[in-house]
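What follows is a short report on a single structure.
Apart from one protein chain that is not included, each protein chain of the complex appears where it belongs.
And then subunit A:
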């Protein structure tokens, strides 16, 4: 058994607890601890990625209880990739926060580590109830992080976010309970076996539970009828927190991908491809609504939040197509959209800091101190996020458009292309207002902080890096997709533990 598997959970857990105990210590000590822990996640996730790339699905039985009876952690190519994605994102978000945002409220670093604990745990777990527990951990940390810095707008957005997610948790438990009641197991690989063998009078209950799970994950992933909390919450959060939250919608999408390929996937008998028919129209509508929202956004932060909604719709379209090529394209776009939307949140904050009380509002404001630098970065980020060549957004969208065929292409092609145009219009409108429609006076109060700039730049540069490394990345993603579709490998994790 590979004990390294549990490291991405243990590191933030221990450091988070340490930070709680050391909450009286100086900010320097807290910062150093938090940075060390987040840095340590990077080699750890790289190593796990190399392990996962060996090809087998690895499990870690907690407490050494064999697979269907105890809780297992599960490492395959997909979860290893998600860990790396999180580690990189968290590092840059933390670097940004270290330059002063962590002083705006108490216990920022402890909460940040607990948030990472929840996210890493959700990506690694192979047990449905354990997934619920990690969801709750990441949610309660995110509630507190969302309110970090205080203020009226944050409290207002926070209340909606908390109440909705508590209701979501109740739904999650109902679904988990129903699945357990019918199948007698909560291990995902074992559930896949039980669901495939379900008889006719069990199938409707399993289907109801499966679709209830879709509602829960949909609330986290923020697609169409369930996204209304997102723009306000993300727009009002502190910049590094909003950047870290870019991974939160992906946790929902990851759970959808995991549950509807493994448990209700192609081999699930009468319940095969349960969610497919729902996801496709919802994905298209989410893209359309996201573009409309972006066009009508009245502040830069809100615009970026709607860009997150668009990326969720695009990814969901890729997932619901279900073919290997589409899934590969979606996963490539997944990496790109997470990093770039996080970078945009940071950039929006850099711009807002030089505009005083006007903040990110898209109205005429004071002149920026560094209009060329910030404008250039905004231009770069806009190209990446709207999907224009030569950056990674273009490559991701191109791959997705190539992967779709037949009737579905008739829907996706125009929507994605016109949606891209709409995004471009919204971004150019925002850019011209922020950088050109300005008064003569500058504010003296806001110097550009180079630490913050570096964090933002680092995230932005991941986009050309993704293009340069496209061949090995796509190769890895192709292997990821074929592993996801080979369910026998997941079933073997049960036999290894002596179960079945």
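Here are a few things to note about the model shown:
We adopt the following convention: a contact is a pair of C-beta atoms (placed from the backbone, for glycine too) under 8 Å apart; a residue touches a chain by one contact, two chains touch by 3 or more; residues count from 1.
To be clear about the criterion, contacts and distances are computed from a predicted model.
In the listed set "Na+/H+ antiporter subunit C", "Iron hydrogenase", "Spermidine/putrescine ABC transporter permease" or "Aspartyl/glutamyl-tRNA(Asn/Gln) amidotransferase subunit B", the entry agreeing with the UniProt name of the missing subunit chain is "Na+/H+ antiporter subunit C".
Set against the missing chain, the residues A:170, A:363 or A:461 yield one that touches it, A:170. Across the entire complex, the residue among A:17, A:42, A:62 or A:178 in touch with the chain not shown is A:178.
Within the complete assembly, residues 129, 133, 136, 140, 143-144, 147, 151-152, 155-156, 158-160, 162-163, 166-167, 169-170, 173-174, 176-178, 180-181 of subunit A touch the chain that is not shown.
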